[in-house]
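To keep things clear, I will list the structure first and then write my remarks on it.
Here the complex is missing a single protein chain, while all its other protein chains stay put.
Let's turn to subunit A:
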Amino acid sequence: MKIFSESHKTVFVVDHCPYMAESCRQHVEFDMLVKNRTQGIIPLAPISKSLWTCSVESSMEYCRIMYDIFPFKKLLMAALAAVGPPNPRADPECCSILHGLVAAVETLCKITEYQHEARTLLMENAERVGNRGRIICITNAKSDSHVRMLEDCVQETIHEHNKLAANSDHLMQIQKCELVLIHTYAVGEDSLVSDRPKKELSPVLTSEVHSVRAGRHLATKLNILVQQHFDLASTTITNIPMKEEQHANTSANYDVELLHHKDAHVDFLKSGDTHIGGSSREGSFKETITLKWCTPRTNNIELHYCTGAYRISPVDVNSRPSSCLTNFLLNGRSVLLEQPRKSGSKVISHMLSSHGGEIFLHVLSSSRSILEDPPSISEGCGGRVTDYRITDFGEFMRENRLTPFLDPRYKIDGSLEIPLERAKDQLEKHTRYWPMIISQTTIFNMQAVVPLASVIVKESLTEEDVLNCQKTIYNLVDMERKNDPLPISTVGTRGKGPKRDEQYRIMWNELETLVRAHINNSEKHQRVLECLMACRSKPPEEEERKKRGRKREDKEDKSEKAVKDYEQEKSWQDSERLKGILERGKEELAEAEIIKDSPDSPEPPNKKPLVEMDETPPVEKSKGPVSLLSLWSNRINTANSRKHQEFAGRLNSVNNRAELYQHLKEENGMETTENGKASRQ
């Protein structure tokens, strides 16, 4: 549907003439308990509504459905409540429907907010914004010629107003107007006006006439019209189990009919080969598609492949089954709907779900997927790498979640700040230095660095932040003085890992890279770097001594980028070499497996379980002739096991795999996710 189609603007004109105060003569029995009543009391007489009441009620129902389904971009003009019931004694001449129609045309010429917005946006193409509308006039006409007179009047008024609008910036010419005349009369009377299908009176105006009895008939008519005007279709949810209060153990099944945009049925229309032509329109709207309720079993949060979501409105909003269904959904539950098939196979085609107080009918795809049997991500680029920092990136994602900022904020220079741009900014800052795999990094494997790493990415630092960063750095200096082991990768060395002082040099380099990436954020970031540089600077002779014998590593100093790339590259060469050596040396299977599982990292260090590094005891001395590998892995294992309590997950793990976030499952009933599966499958 075009945004500015006839349905963009609808004006209701309800006749307020004395005749409308007459009874619709459809009786409403309201004295229901007559059977149980004791004898002798005179039953109350049935009542009936006036024509005016019927018209207003039906119009309101039309509006209700429309507003439920199109809360935006569709406008209605109706100012009924203020008018009050018509006065039967008023002079018929002074409240002619003609004034209403003229006012309606006038209103259609006015530019709506949406049109204005679109015109401003399109600039020179503003003429693309259409101005069409619909006038629904509920009246009591005297004859066919009276109807013609009304039509002529509208025609003429449009003509006049278009002339006016052509010379005005605040008005738009009416390109197309649909006049829907509804002639209503009391039940039991004969209609003096005949029905007439849609007819083009002029290029601008089309008109149709409906002659309807008042009361229930008028309401039904407007219900059909709202469906036609706004391209709606109807779905009946069947088999909804509801308990009855008096029989709490049994449940009965009820049906609820909903209205929604007809695109929600697009699959049925196409596959069912029911191409609705213009002629059979009337009939097709009474059809409803039946979908079966599937009682939800779990609260699993799943991402369905949904091709459309359409707002709904119950046909009988006041009926008990309807309100039960809507309340159930509004409480946050989703319901899958099944398409009844002759073959008996079960096809879920729709889902009802509420999002913040609005109920949507989701269309789920039930046909074969063109993306079936895709290559798994583990078979593609990067699929063989097993030590991605999955958990760390998960943490990163949680820190970079989005939230709505509804109040506008302004930058210092007074321009409007776009929250989404702020989000991109933050991602940029947070990823300036972010190694993707565990073996590429030392500092992110160290609990001791966390206080610095988590604040340095911020746009601005507080004094406290700076203090914390400095503390972190002093702590690291302390660790170096005590010669504590680091969770450093063995990549880049042959056989044996780098010496302790070398490890610290790599760690300091990496830390410097991280801090340097952020020094332009603020002067306080600069101070953190200054502190870092001051702390790591060594007496010249010591530095000199260190440099000797490992010139190879000096290349790393060149630039941050080079550090990463170089290490990465080397890691491949070296791990391949290492594997070669292993095969030749016919190492024990168990040992080979350690290598295979994590080709380039020691025991994947986990950030959280690490306790104070300071408490680490000195490393064990080597005993006897053992292979380099077992020597190294024994050392690391003992060192690791002493400096922390065993990770609870590892203690309970099966095949070295522990289930993460078990508490989540308990809380939400979420599906379990296997640890590390994503990276290893």
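Convention: a residue touches a chain if its C-beta (ideal position, glycine included) is under 8 Å from a C-beta of that chain, and two chains touch if they have at least 3 such contacts; residues count from 1.
Heads up, the rule we're going with is that contacts and distances are computed from a predicted model.
J.: As a check of understanding, state which of "Integrator complex subunit 14", "Translation initiation factor eIF2B subunit gamma", "COP9 signalosome complex subunit 6" or "Electron transfer flavoprotein-ubiquinone oxidoreductase" is the UniProt name of the chain not shown.
T.: "Integrator complex subunit 14"
J.: One chain is left out of this view; which of A:190, A:302 or A:463 touches it in the full complex?
T.: With A:190, A:302 or A:463 as choices, the missing chain is touched by A:302.
J.: Identify the residue among A:403, A:520 or A:656 that touches the chain left out of the display.
T.: Considering the complete complex, A:403 is the one touching the chain left out.
J.: Among A:13, A:54, A:102 or A:118, which one is in touch with the chain left out?
T.: Missing-chain contact among the listed residues: A:118.
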